[in-house]
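Only one protein chain is missing from this complex, and each of the others stays in its spot.
Right, chain A next:
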Amino acid sequence: MGSSSGDLRYELSQNAYIKLVLHSLNHPTSAVNGVLIGRISPSNDAVLIDDAVPLFHSHLGLLPQLEISLMLIEEYFSAKGLNIVGYFHANERSDDYELGGVAKNIGDHICRYFPQAAILLLDNKKLEALKKSKDRSAVTQLYVRDASKNWKLVHSEGNNRFSLREPSANLMLLDYIASEKWQGIVDFDDHLDDISKDWLNPGLFN
């Protein structure tokens, strides 16, 4: 079984992708994060990211809310045969491309339960450019851990290591941005402030 992260492809579904980007747009002046939900492909050569749950937009570096959210989220999705397979992070400043300590620590934590976990970092320049370009590639950067457990940027140009499952994902994303769908996104912070708010965001893609 288990290929090392050195061989695996990572495939991001439209729903997960759009949810995460919309979440970051909903909190443009804060850092935000989320978890990636998915599974290993039947052919054992890819991590399929089927869904995502937006986590927080404040105090990302604090443990209690992280631990609770991971417990509840893992519990919910394991009943459906899915795991937490990665982490998403958007930095506070739009020109900040560094994968910071908080992101790495959370990524490391997730790797303890899913060794091939990846981190996606929002690329703001690409997101901005999306409105003018016809780029079909994701507006996120992919990081995986190397053999020494350091997080390394994966260059996906030309080698297909990281792809969007649906080729029209960016078109959908632009559509959702235009109709301001980011306004209704519920994250775990919102849920903890008011538990009647559903972090599954069930109405988002109807």
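The working rule: a residue touches a chain if its C-beta (ideal position, glycine included) is under 8 Å from a C-beta of that chain, and two chains touch if they have at least 3 such contacts; residues count from 1.
Going forward, contacts and distances are computed from a predicted model.
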Expected UniProt protein name for the omitted chain (select from "CASP-like protein", "Pyruvate dehydrogenase E1 component subunit beta", "ER membrane protein complex subunit 2" or "Phosphoribulokinase") would be "ER membrane protein complex subunit 2"
Contact with the hidden chain, among A:28, A:61, A:115 or A:184, goes to A:61
Taking the full complex into account, find the residue in A:147, A:178 or A:195 that is in contact with the omitted chain. A:195
Against the hidden chain, chain A presents residues 31, 58-65, 67-68, 71-72, 75-76, 92-93, 95-96, 100-102, 105, 191-193, 195-196, 198
